[in-house]
Each structure stands twice: as structure tokens, then as C-alpha cells.
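The other protein chains are all here in position, but one chain of the complex has been omitted.
And then chain A:
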Amino acid sequence: MIRLEPRRQHSQKMVYLSPLLAIFLTLITGGIIFAFMGKDPIEALYTFFIMPINNAYGVGELFVKATPLVIIAVGLAMGFRANVWNIGAEGQLTMGAIFGGGLALAFYDSTSMFLLPGMFILAALGGAMWAAIPAWLRTRFNANEILTSLMLTYVATLILSYLVYGPWRNPEGFSFPESRPFPDAALLPIIYDGTRVHLGAVFALLIVAGGWVLLTKSVVGFQLRVVGQAPQAARHVGFRQKRMVWFTLLLSGGLSGLAGLFEVAGPIGQLQPSISPGYGFTAIIVAFLGRLHPIGILFAGLVMALTYLGGELAQIGLGLPSAVTGLFQGILLFFLLACDVLTKYRVRFGAVNKSGEAA
């Protein structure tokens, strides 16, 4: 018989080992799934996880995909720590792209060096504003932020669709639903020639550093950790839950908005109906895989970015549907959650003897 025996303290070793174990188990499961689909598992795994990064351009793409994931996940992790479940990051990302991108379109003939910083600010505001709605509904009306933030994601996507099919459609373009291309002054500079790695990657690193300082060195970070680990203690010492809700939602919304702008002002270069392959949702997995810690999230972001690249290559090289990416991501999160049990519990085999100790 298998039993779970609580540990006195969370195992620090397991906190770090369980993501690695989860990745390992996901690879094994992935191999089995590939074999079932009639592909050679070794070749498929090689195509999925090694081929994307065996050249400089591929490594660059890894950073391009990891950039939005890391930026969003750092914000989400703060909320998850305090039991604030913002799962509408995809919508906040879209709003950021609309606000920041809107400025680029309003000044489409501008060459001003202030255009890009202005877009950053507007994008962060747009994302934060979109996240402020669930924050307000939760603190004022007690409405569950999981459901409201998710519903607003659908609304944001429809607003973007309206804009690019309607008023913001490129007047000089053919009838494609897309905006004008952004002017050069509104595009993020490439920081490494020959790749698509853009300034956003630098921001991602800064945001990781900022998140680390916030979490480990600030009073707010301390409060977040206490609220998450000991909610009752937090209430007793008077940490205000409502302030945590506002802070974490505005922060994660603002960061998601920024991530959305980096997509449209980076690799995409204009507004179009679809600007993200679900970065806002994948970032949830990144946050957990990274142990809700900014440094961990940096590595987790790179791992998850690889699943996007691998999915693309598997589509071209092996004829697999791109949905394989989502499947891998879901399985990875399952394994991670399952492995996390090891941080809080010891697995014991055998029956319980009279004294209550494991036999």
C-alpha cells in the first residue's frame, strides 16, 4: 500500500527536483504518444526538442518565444502566490497590443524616438486597465476573478478583431484584416544580428531581476509570501487582502500588456486578428514550472518556448498537427502538479503499524 506521509517542512530539494522530474516524465510520455502515432519516438523527440536549437537562428527564436512567456509569468506568479488567479493574461496581452499598437498607428509617419517609449507606457496601462476590471469586481462585488478575467479575454480578442477588420484596417492594403505596418520608429530594435531577438528580451531580463527584488527584498514581496503560505497569519497581522488583489492584478495585467506590445512591435510588426499562440495561458504553466519564482520562471520560459518551436518543426518535418504543443504543455503541468506532492509529503510503502509509524 502506498501512503503519503506529511513532511515537517517542505523539502527544498524536491522543490527544485520536481520540475526536472516532470520534464523527464513528459519526455517519456511524449515518446510513447509519438510511437502510438506511428512515428519513431527518438527521431520525433529529437525533432521536437533538439533540432529547433541546433543553430544560432533557432536559439534566437527560443529567446523570441520565451520573452512574452517570461514577462507574463513573472506577473502571474506574484498573484498565484497570494491566491489571486488571473487567468486572463491573454486578454490583457491583447489590450496592451491594442493600446500600444494604436499609438503606433496614430503616428504611422512619425520618426520620433519618443514613439516607442510612449507605446510601452500605453501598453502597460492598457493591460493593467483590463486587469483592473476583475480586480474591481472581486474587491467590490466579490466576483470570482478566474471567471471574469477569462471572460474578458474573449471580449479583448473580439475588440482586436473588430479593429483590424474595421476602423484600423490598412487603407493601403488589400482586403486582408490587418493594420498598417508599424513605422520603423515603432519597431523594437533587433539586438543580435541574424536573429529576431529584439529589445523585449532585455526587458524580460530586467523584469525577472525586478521581480526577484520585489519578491525577496521588499515588504510587498514578504506580504505576498505570507498571504500564500499562511493566509490566516496574514489576516491576523492585518495584511489587507484587497490590496493584494489590486496589486497583483494590476502588476500582472501591466506586464501582460507590455508582452503583447513586444509581440506586435517585435516579430509581428503590425496588428492582426491573432497576435499570440496562447502565450497568456502557457505563461500559467511557466509560472508553476518556475516555482512561482522569477529566476525559475526564466528557465521555465525557455523550456516552454522550446515546445512552441518543436511543435512548429514537428508540423513541417513529421506532419504532426501543431496541437501537439498544447498537449505537451498540458501533460507537463499534470506531471509537475503530481511531482509537487513530493515536496510536501514522503511516499511510504507498506501498511501503518500500531504506533502510527511506517512499518
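Here is the rule we use: a residue touches a chain if its C-beta (ideal position, glycine included) is under 8 Å from a C-beta of that chain, and two chains touch if they have at least 3 such contacts; residues count from 1.
Methods note: contacts and distances are computed from a predicted model.
The UniProt record for the undisplayed chain lists the protein name "ABC transporter permease", from the options "ABC transporter permease", "Sigma-70 family RNA polymerase sigma factor", "Binding-protein-dependent transport systems inner membrane component" or "Tetratricopeptide repeat-containing protein".
One of A:Met14, A:Ala44, A:Leu115 or A:Leu152 touches the chain omitted from the figure, and that residue is A:Leu152. Among A:Leu4, A:Ala35, A:Ala106 or A:Ile316, only A:Leu4 touches the chain left out of the display. Within the set A:Ser11, A:Ser110, A:Ser161 or A:Gln272, the residue that contacts the chain not displayed is A:Ser161. Mapped onto chain A, contacts with the missing chain fall at residues 3-4, 6, 80, 85, 87, 137, 140-144, 146-148, 150-152, 154-155, 158-159, 161-162, 165-166, 281-282, 284-285, 288, 321, 323-331, 333-334, 337-338, 340-341, 344-345, 352, 356.
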